[in-house]
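Before anything else, here's the structure in question.
Note that one protein chain is taken out, while the other chains of the complex remain in position.
Take a look at subunit A:
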Amino acid sequence: MSFDIDVERRLGDRSIGVRFTAGAGLTALFGPSGAGKTSILNMVAGLLKPDRGHIRIGDRTLFGDGIDLPPEARRIGYVFQDGRLFPHRRVRANLLYGHHLADPADRWMALDEAVDFLGIGHLLDRWPHGLSGGEAQRVAIGRALLRAPQCLLMDEPLSSLDAARREDIMTVIERIRDTLKLPILYVSHDRAEVDRLATQLIALDG
């Protein structure tokens, strides 16, 4: 499994672009705020269309060569900075949202496994608005894992957490990287975080 990404996109009067290949493990896109890191993840996820370039993951072309797969067909799990849980669904329904939509043959994790992996069994019947930042981020990670993804995108998943919660979630991310062996594209502006988590580092300048 590898990332082969070469994209460019104009947003207003500036141009955001990146070109890299990366293998297994956690690939960190590292750079200052405003370098367009989130835009790059959005392009990989299919939420933002590049002006030119290609996005290939493993042997699948998601964008380029006349192909532009919609986000729902890309099999990518996206963990957003702010969790972005569905406020009108309980935790269980949030977790299962993508799971139910995935092809049963593609699923590689069951609800129980995800719940155990993340230690969120006690949250299943809660509403998202009652969760702490760390709890919400665990549920968001679980929701992305249960969607049967081939890789994970993480957009500063630690930025809204206090130090203790950061440590918690970092451990979770390391276990996704090492135990589940899921390739991760990880965006951050925090050097210490990236040094600890990254297998490969892609530096972006602002």
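Note that a contact is a pair of C-beta atoms (placed from the backbone, for glycine too) under 8 Å apart; a residue touches a chain by one contact, two chains touch by 3 or more; residues count from 1.
Everything below uses one rule, namely that contacts and distances are computed from a predicted model.
A.B. asks: Write down which listed name, "Molybdenum transport system permease", "ATP synthase subunit b", "Multicomponent Na+:H+ antiporter subunit A" or "Inosose dehydratase", is the UniProt protein name of the chain that is not shown.
C.D. replies: "Molybdenum transport system permease"
A.B. asks: Among A:12, A:66, A:87 or A:121, which residue is in contact with the omitted chain in the full complex?
C.D. replies: A:87
A.B. asks: Can you say which of A:12, A:70, A:104 or A:121 touches the chain missing from this structure?
C.D. replies: A:70
A.B. asks: For the full complex, which residue in A:32, A:58 or A:130 touches the chain that was left out?
C.D. replies: Checking the options A:32, A:58 or A:130, the one contacting the hidden chain is A:130.
A.B. asks: Mind listing the subunit A residues that contact the chain we can't see here?
C.D. replies: Residues 42, 45-47, 70-72, 74, 76-78, 80, 84, 86-88, 97-98, 101-102, 127, 129-130, 143-144, 147 of subunit A touch the chain that is not shown.
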